[in-house]
Structure formats: structure tokens, C-alpha cells
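All protein chains but one are shown in place.
Entry: chain A
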Amino acid sequence: MGITGPLGLGVERFWRRLVNGESGISAIQSFDVKDLPAKIAGQVPPGTRAEGGLDLNEWIPVKEQKKMGRFIQLAWVAAAEAIEDSGWAPEDEAGRCATGVMIGSGIGGLEVIQEAGLLVAAGKSRRLSPFFIPSALVNLASGQVSIRYGFKGPNHSAVTACATGVHAIGDAARLIALGDADVMVAGGAEAAICELGIGGFCAARALSTTYNDTPAEASRPWDKGRDGFVMGEGAGVVVLEEYEHAKARGAKIYAEIIGYGMSGDAYHITSPTEDGEGGYRAMKAALASAGITPDQVQYVNAHGTSTPMGDDIELSAVERLWGDAARGLAMSSTKSATGHLLGAAGAVEAIFSILAIRDNVAPPTLNLDEPSRPSPIDRVAKTAQERKIEVALSNSFGFGGTNASVVFRAAP
């Protein structure tokens, strides 16, 4: 597993900080925000690898950096950690051909599209870089990782807005189950913290704008004072492997993917239905494919973006599906600490769900001072909780009315 995100580089460091209740939200540094109502974000910290920061020169040859949008660079770094951690380095052609990549992104190279658009607007279309298109294309995160490691199996990508990460991991697991690959490097990456990204989501009235002076308090899922999501950037990558294949080579197995479910709302481009039935059906399908009942799940990593509408709709859907079992369930939103990583959210949150199982810890929902409504579900307000967690479900819902849920169980 590999993570690059607002709480730094490296899965173990990121997880420790998350469980400790640290926030990765801060004032936007990379451009002037004076004309924008939202001025904060969850940014990958600069710094050396040893400090848990990102110095691209430590990871990617300078000549190659300019051929990649930032989302690809972040995917590259997370994939490097994940692949090294997995110990999988196929030595023969058959092994390489049985290894695929499925790293998605919600938007792709938005900052390079912005720069290119400025050139065109200035009448300098002939000055567009030959690397503009391959820097911006969503599937080039997979493409670059495939080229770097020589993985010649399925070279694929998911693009489903904020559900991308879960779709990439779920679909990659299905490709393995269907026999298209033995190993899949899967996940999501996003880097939309630029004028186009912040401005665009501001225009859609999706971002938090009242906590610019207290960034760490801005992402507050289910809390009365929530006013929109905080954008985050980063990448999460996991190495999925067919069980017998992993066992045979003595691989470190964190967890098993046992369920995956998808649905569409067929309702609105940006809003979920008021009863949350789309999310409900995705979770139900995921549990059905796992062959388990809700009472067998101890932890849910919620989509929980800190928007006034979405949080309680998801809560209602979980309450309805879990019924009496809701009382024993822990559900938290780690976006309270990371912000919303859009197409990478489902991937980093899959990793948190897996680590929740490994360590028997539910990570906290920061800033949940006063829930907008009560619930029998424990939303792990402010402080992590030690809990016996054997099965965890993670939700991701995206614009366009797309919903996906994935279920993990402790390694067999």
C-alpha cells in the first residue's frame, strides 16, 4: 500500500497522524486565493522523504517530471511505495503480462489544462507543449506506472468523479477474479488545487468558505457547523493479488477484498436523492457480493464530505441498511482530517479501512462537536477508538449520481 496526501508521504506515518487526530488542512500556498471564497485545502506537504514530505526530485527524474500532471506525479510516488511494500517484482515475461495497473482520477491534469488554456487565450497555440496531452490524460497515471515497472497486463483507468478510487479498486479486484490478471496495482490520484479546481467547485457551491482562518476546523462531517467540503490532493495505491498467487510467494497480506457494489442515482448531476437510496443500494450490493449481513461489519469509512446535505443522507442510508445493528457500528469520516481527495478519496480511505482492521482502531471524525442530528451509530467523534474490527466497508459517491462501496475482511 502507498499514500501521498495532506498528512504526508508513507502509509504508516499517515495512519499514525490520522489516528492521533491531526489535521492536514491549511491555507493554500501554491497560488493567490484573494479572488476565491475558499482559501484552504489539504495539500501534500513539501519536504524530504525522510520528513514525510514530497520532493519530486527524490522520486522522478527531472526530465520525466514535466511530462506528468501533478496527479500523475502523486500517483507515481504512491505506487512506488505500494509496489515496494508488496515485494512483487516479476522477473519473467509471463509475470509482467499477468500484472496490470488501474489508477484512476476524477479530473486528471487540471493545472496543466489551466496553463495550456492561458497559452491558447494569449494566441500562442503553437507554444503548447508536446507533453500537454499526456500530462493531462487521466489514464496516464496507469500508463506511467505500467511503463516504469514493465507491467504489461491490463492498463486501465476509472473516471467516476469522487467514486473513482473505489471503482478502480473494485474493478481491479474483479479483473483478477475474472482471470485477466494475477496482480493489479490499483488506486486513485487527484491534484485539483489550482484556480480552475477551487474556482470551479466554489461555483458549484460545494466548498467550505467560513473557516478560512481556522483551516483545521473546516472539514466537520455531520457537525451542525459544516458548510461544504475542503479540497484535498493526493494518491492512494494498493497492490491487489489473487490469493493463491500471494500465498505461494509468501506475500504480506493486509486484508482480503470480499465485497464490491455499485449503483447509479439517475437523479441529479451533483446532488444525491434525499433518501440516499443510491448509496443504500451500493452498500447492499457490496454486502450481498461478500455474502455477509450488516451486523458482521464493525466499521464504515463514510463518504462524509462535510456538506450540509450529503452527510445526513448517507447516515440515514446506513441506519436503514444496518437496522438494529446500527447500534454496534462505528462509522467515521477521515475527510475531517484529509479533506476530500476527490478521485483519490476512495483509494486512501480503502487503505484506512484496511488499517482499521489490522490495528483494531476506528480513526476519528475530527470537529464533530455537535451532530446536526443524533444517531445510534458511533461516529467516533474527535478521538480514535480501539474496537474489534474484522470487516470494514468504505463508501464513495460521485457527481453524476455514481455510488460505490467496497468491503474488506481481515487477512485469512
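We adopt the following convention: a contact is a pair of C-beta atoms (placed from the backbone, for glycine too) under 8 Å apart; a residue touches a chain by one contact, two chains touch by 3 or more; residues count from 1.
Rule of thumb we're sticking to: contacts and distances are computed from a predicted model.
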| item | value |
| --- | --- |
| Hidden chain of the complex, named as in its UniProt record, picked from "Spore coat protein CotJB", "NADH-quinone oxidoreductase subunit L", "Acyl carrier protein" or "TRAP transporter small permease subunit" | "Acyl carrier protein" |
| Which of A:V62, A:A122 or A:L178 contacts the chain that the document leaves out | A:V62 |
| Residues of chain A (touch criterion as defined above) contacting the omitted chain | 61-63, 67, 127, 129-131, 134 |
